[in-house]
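All protein chains of the complex are present and in place, except for one that has been dropped.
== chain A ==
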Amino acid sequence: MRTILRHWVLCFSIVACGWHISFANAAGALPEYTVKAGYLYNFAMLTEWPANSLGASLELCYLGHEDLGAALDALQDKVVNNRRINIRRLEALGDAKECQVLFVSEVGHSDVSKLMREIAGRPVLTVTDDENVARAGMAIFLRPESKRLVFEINNNVAKSVNLNISARLLRLARGGGSE
């Protein structure tokens, strides 16, 4: 037993020696919700809404964790395409129709169909990080892929509510933005 133990300690020390090499790799990594906030800002910037649907501000609404809210607060009052962003945590599903961007993060399945009925036909850019919610017919699905966050675009959903997603964004989407 003692020799086995010594053997193991040796193995582990060798592995530990390689430690510093790996530090550089993850140095540029950002917290999940910060990256998601960055994506939402870019989605808003690279999407065109029908002219009559926009007010003075761009309403960016979300459903989800308070930590997500804290990260999104960094976007408050930032200007995108000459409009000031207003971050709103969705209190009632009925308020969803007043949003331009709606991010649905980790909500119960049953609420989603109700939410979809509320915003049916309205020019709301729907984004989610939940696969089940994505299947309910969201425009953009954010998902992890080997340590990075990538996104899929369902352009049919966006087009059906007269949202024009820029070619620059479609190009970066996984699958190039499926039709």
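Convention: a contact is a pair of C-beta atoms (placed from the backbone, for glycine too) under 8 Å apart; a residue touches a chain by one contact, two chains touch by 3 or more; residues count from 1.
Just so we're on the same page, contacts and distances are computed from a predicted model.
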Name per UniProt, for the chain absent here [options: "Outer membrane lipoprotein carrier protein LolA", "Response regulator", "Iron complex outermembrane recepter protein" or "FtsX-like permease family protein"]: "Iron complex outermembrane recepter protein"
Candidates A:37, A:61 or A:165 - the one touching the absent chain: A:37
Touching residue (missing chain; options A:74, A:120 or A:167): A:74
For chain A, the residues touching the chain missing from this view: 1, 4-5, 8, 11-12, 15, 18-19, 22-23, 25-26, 28-35, 37-39, 41-42, 46, 65-67, 74-75, 78, 106, 110, 113, 144-150, 168-169, 172, 175
